[in-house]
Every structure is written in structure tokens, then in C-alpha cells.
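Contents: one structure, followed by commentary.
The complex appears here without one of its protein chains, the remainder shown in place.
And then chain A:
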Amino acid sequence: MTDLTPPPDEPLPDQTRARIRAGLLAAAQADPPARRWLVPGAVAAAVLLVAGGAAWAVRGGDGGPDGGAPPVAASSSSTATERGRHAPSDEPTAPEDTADPGDHWAGYGPCAQELRYPLPGAELAATFDDHTSIWVKGDRFALCDVRGRTTVQQPKPLTPADKADTYAVSSVYTGSGEVTRVAGGIVPDGATAFDVLYTFPDGETVPAETAVGGGHTWWRVVHTYVSRGNEMKDPPIEVTVSYSGVQEHYTLDWATGTCAQANHGC
């Protein structure tokens, strides 16, 4: 008798996922009827965007050149016509290999591959566990966190800036309604009694862990909790940083402070 059990499920290959996603975005963005239909909505959205941008600027415009929203709609329209079966093989790709079209924004490759664009040539400096690692190139570093999906955060300077952006979290949502927030950074050279505490909307206060590597000490905070839907209505994430007898408080704005990832959307 033939076994009617199909083979087990497999995830879409990374390259294929990236290709399909880019193709979908390209097709949707190039859809003329949709754009015509969208005109009134686009006008309203533009007004909101300008208003939001102004408010953001008034609050200090944290982010800078590297601090904006991640390029979810990557400029990969040229890949839209490629066919996955002819995509490059998924052999390991060095971070320096920026000529590879790759899928750096898709968020499913190993850290080295996902870092090709945010921080090309980055080298592993420290690891916290099987999930989180810190990568350094020149005077910048980036955190990489792998939990099913690979999340690379926007690179930051090795000299931490005294602003909320330094403590921004990346956010990865699961189908079961949970969200995992990850933040990390460098402990300033010479800082004593350094401590970072994050208070999340579920009421949990999570202290940073530290790891040493690459000639520096690094900190990281990870917290997973059930998201209750519209997080904009939740209390914001609060950060308290203590070192050398000084204590600073930061409030992370939703979106700008909770979407630190560089390689995929929030």
C-alpha cells in the first residue's frame, strides 16, 4: 500500500523568498491602477508623514543617516524577473561579497550574509549565546540576533551617543502573537558600575547581560512577551542607563525606537 503521507514541510529557500518578496513589492508598487486609486489616500498619508516627520524632528530627530526605517522595499526590482531555480546557490557568502545580489533585507541568512549591506566586512567580536552576536568593522558595530529569523540591527558607533537611538530595540513578531525585543551596545571604555535596565509594556524590567570580545565589553537585553495588538496604545519602552554614578532615562518612541533592524521590516 502506498503511504499517503506527504514529505515534511520545508521553508522557502532564502534566495527564493527574497526574490518572490522583491517581485511582489515591485509589482505592487508599479501597479498603476492601484496608484490612481490610492491618490486620495496617498495625499492623506503624505500629510501624516510630514506631520510625523516634523514631530520626530522636534523630538530631536534621532536616527541620523543610519537611523531611519529599514529598507523593507529594497531596491531589488531587477530581481523581480529572475527565476528562483536559476538563483545563485546558497553556498556561504562572505560579508565582503557585496556584488552578490543576495537577500540582505529578507532576514533569513546567517549573520555574515545578512551583514553584507548594513556593515560589509564586519567581523565577529563577541557572542552572548546561540542567538546574539556582535560584529565590528572599523569604528562601528552591529548586533545580529538569530531566532528563526535573522535580525541585524542598524550599525552604531563604537563610541555610544547619549541619545535614545543608542538603545533602540529590534522587534520580531511571531505568528503566535509574541514579540521579541532585542537591544545591545558597547559598554563605554572606562565606565564603572555600568548597568542598563529596560522596562517593557508588559511590566517586566530586564537588566542587560554583558559579554567580552574584540577588546570591548558589550551589553544585551532580550525580552519576549505577548503583544496585545495596537502597541501604539501601550506604554512605551523605558530605558535606564547607569554608569560611573550617572543615571540617564530614555523613552523609546514606537516605530523609531522599536524598529532597529536593518535587514528586514518590523
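In this text, a residue touches a chain if its C-beta (ideal position, glycine included) is under 8 Å from a C-beta of that chain, and two chains touch if they have at least 3 such contacts; residues count from 1.
As a working rule, contacts and distances are computed from a predicted model.
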From "PmbA protein", "Monovalent cation/H(+) antiporter subunit G", "FAD-linked oxidase" or "Sigma-70 family RNA polymerase sigma factor", the hidden chain's UniProt protein name:
"Sigma-70 family RNA polymerase sigma factor"
Among A:R17, A:R147 or A:K163, which residue is in touch with the absent chain?
A:R17
List the chain A residues touching the unshown chain?
1-12, 16-17, 20-21, 23-25, 27-29, 31, 34-35, 37-38, 41, 72-73, 83-85, 89-91, 173-175, 177-179, 227, 229-231, 265
